[in-house]
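With one protein chain withheld, the remaining protein chains of the complex are depicted in position.
As written, the chains take the letters A and B, and residue 1 is the first residue of each chain.
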Amino acid sequence: MTAAKAILRRVAPQLLTLAAVLGLIALVHPGFFDVSIANGRLYGSAIDILNRGAPVALLAIGMTLVIATRGIDLSVGAVMAISGAVAAAAITSGIGLVPTLALALVTGIACGLWNGLLVAVLGIQPIVATLILMVAGRGIAQLITEGAILTFNHKGLIFFGSGAFLGIPMPVLIWLAAGLLVTLVVRRSALGMLIEAIGVNLRASTLAGINARVLLIAVYMTSGLCAALAGVIAAADIKGADANNAGLWLELDAILAVVVGGTSLLGGRFSIIASLIGAMIIQAVNTGILLSGFPPEFNLIIKAAIILVILVLQSPTVRTTLAFFRRDKASAEAKAETVIQ
Amino acid sequence: MNARTLPLLATMVIFLAAYAVCYVQFPAMLSTRVIGNLLTDNAFLGIVAVGMTFVILSGGIDLSVGSVIAFSGVFIAVLLRDTGLHPLVVFAMLLVLTTLFGAAMGAIIHHLEMPPFIVTLAGMFLARGMAYVLSIDSVPITHAFYDQLQGLYYVMPGKGRLTLIGAIMLAVFVAGMLVAHRTRFGTNVYALGGGVQTARLMGVPVQRTTIRIYALSGFLAGLSGIVFSIYTSAGYSLATVGVELDAIAAVVIGGTLLTGGSGFVAGTLIGVLIMGLIQTYIIFDGTLSSWWTKIVIGILLFAFIVLQKGLVWLTSQRGLAMRGGPGGTR
Partner (left out) sequence: MPENRPLLHATAVTKTFPGTVALDGVDFTLHSGEVHALLGENGAGKSTLIKCLTGAYRRDGGEILLDGRPIDPRDTLEAQTLGIGTVYQEVNLLPNLSVAENLCLGHQPTRFGMISSRAMSRSARQTLAQYGLEIDVTRNLDTYSVAVQQVVAIARAVSLSGKVLILDEPTASLDALEVRMLFDVVRALKERGLGIVFISHFLDQVFEISDRITVLRNGKLVGTQAIAEIDRTRLVNLMLGRELEQETRESGRTDRPEGEAMIRFRDFGRGGRIAPFDLDIHAGEVVGVAGLLGSGRTETAETLFGVTPHDSGAASDAGKPLHLGSPRDAIAGGFGFCPEDRKSDGIIGDLSVRENIVLALQARRGWTKPVPAREQAAMADEFIRRLDIRTPDAEKPVGLLSGGNQQKVMLARWLATNPRFLILDEPTRGIDVGAHAEIIRLIEELCARGMALLVISSELDELVAYSHRVIVVRDRHHVAELVGAEITTNNMVAAIAADREAAL
């Protein structure tokens, strides 16, 4: 089996779901797949899904790695707000685009380092450790913006939110590039396997000589970096840093995207591509409800339903019952999952 | 000193010290008026934090409570607007509904063996979504009975008002303490937090207890919703976003171990009051901005989590030292 085939098999359920959602939307909203070009940029509902889904997609990249280590990062929404605020404050102070971006991203990495140290060095449960920054983070962001929505009109920074390159909106390019880059880094190097190993069995991995502590910190730092990227895009999109609302509850969407992507909350095997498709499924549902004329409030109920379905599918009790009936198939699937590289 | 009560003591010391600092700067803060307001303003948070205390003591978490409060408000407002039902009937219906909602989450957590975090996340989405479905706009509550409820208060010496909802919160705390420390259910909650497997071996009815814990949390979230509707005279589906985080923070600052098994309901009351005090101080000061609340709460969270971690570590070190003796053969 080739690598491409293996990946396809792994993400097939997610792809089918996405296709079903998109098909459903196209049924009620015939013009859905129409794409037009204006001002050198693609427009259309389908493009909109890719564009609007950028923050959650970016967060999902880091969250996938964190969840693969059997952790969780609740702080990403707050980190988005912080780095967005840092970017806005930096650009308005006039230090230029490149230092601004560097500053915002370093801020995100620093937040990740903080989480990583709490988890890997102090040994605090991830959900507890990252809760601290989730609570305090928005306060820190407001401290930077001094409570106001810090607006800016630096063309270069705004470009990251609403600009386009070769017709493709920048946010889309950024999450695609980030997803591709992180996937390549973890799968072309040994990181992917080492992360999965510590997620499955931390003690055995340490005994095999894996430096779990450093790896854990690096994973949380990656999550912080992804959150910072998302924060910059969110700020650039509205031309301002809104410390109160930037990235609000997106950590939950990101976790949902990872779970929809089939990565278990119990750690181990992960697939960034599947998480990205998961993020797009969530965004497609959002957009679809808007387009279909349903009140947007149905969105949350649908999300709740999605979680319930996944809960049932992933539940250990249900799994054992199912495995009892189709043992052969289950082992075949397990085999298929191990090939993903 | 008992390691279990140390976080509670720390909470009390922090509260008293903070109050002392406030008093030195603003002597007016030590008045029954301020205390009365503190209780009234934080009544809904306090009530829901009692439920959260039980959930966290058992080693779980309930993310749905903020949404359930918002749902409750909208539910009451819409029913009072569209039907001729008496508020008390509506309250009873609501409490049954939220209790069943909590029980259902507890049942899913137990039977599907899934982490409470993700199950109650679904509950959070569902409750908020249902609130939206009932009404997107803020629905004002105008009912004579509500005016009556709001008019109920006891004037404390110093002209401070102990309002009905403040009194309800205190009553819930007293009831919570009795349930936690004086009933078999309460002991079972602590037992689950000490270790589900061991608790099961010792005969704790794990399924029943889990369902009841989340049902209790759902019930108190509903009650908190009622209190919040009395407090604001309206039902709004966008209200009380993030209250679950405040409740969790209050519980942890109140000295309860976030991983379960150790803590006191009384501590949560102090935790709520500390959070209220920070806000009151900021209002009195006038120049400080509201975001300091979040930052200070974050710092307190960090301090308590590290304190708890340190205590756990100390206990295990002591255990190790005890075991470190010579094999113990003769």
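Simple rule for what comes next: contacts are C-beta pairs under 8 Å (C-beta built on N, C-alpha and C of every residue); 3 or more make two chains touch, one makes a residue touch a chain.
This structure is a prediction, so every number in the text was calculated from the model and none was measured.
Looking at B:193, B:235, B:255 or B:276, the residue that reaches the missing chain in the full complex is B:193. For the chain left out of this panel, the touching residue among B:28, B:152 or B:178 is B:178.
Only one of A:191, A:238, A:265 or A:305 touches the absent chain when the whole complex is considered: A:191.
Counting over the whole complex, subunit A has residues 188-191, 193-194, 196-197, 200-201, 203-211, 215, 268-269, 331, 334-335, 338-339, 341 touching the chain that is not drawn. One chain is missing from the display, and on subunit B it is touched by residues 2-4, 178, 181-184, 186-187, 190-191, 193-195, 198-199, 201-204, 261-262, 315, 319-330.
To be clear about the criterion, only the chains that are shown with their structure count from here on.
As a whole-number value, the distance joining the C-alpha centres of subunit A and subunit B reads 30 Å.
Listing the residues of subunit B that touch subunit A in their complex gives 61, 108, 111-115, 117-119, 121-126, 128-130, 132-133, 136, 237, 245, 248-249, 258-259, 289-295, 297-299, 301-302, 305-306, 309.
Residue ranges on subunit A touching subunit B, taken from their complex, read 72, 122-125, 127-129, 131-143, 146-147, 243, 252, 255-256, 259, 265, 295-304, 307-308, 311-312, 314-318.
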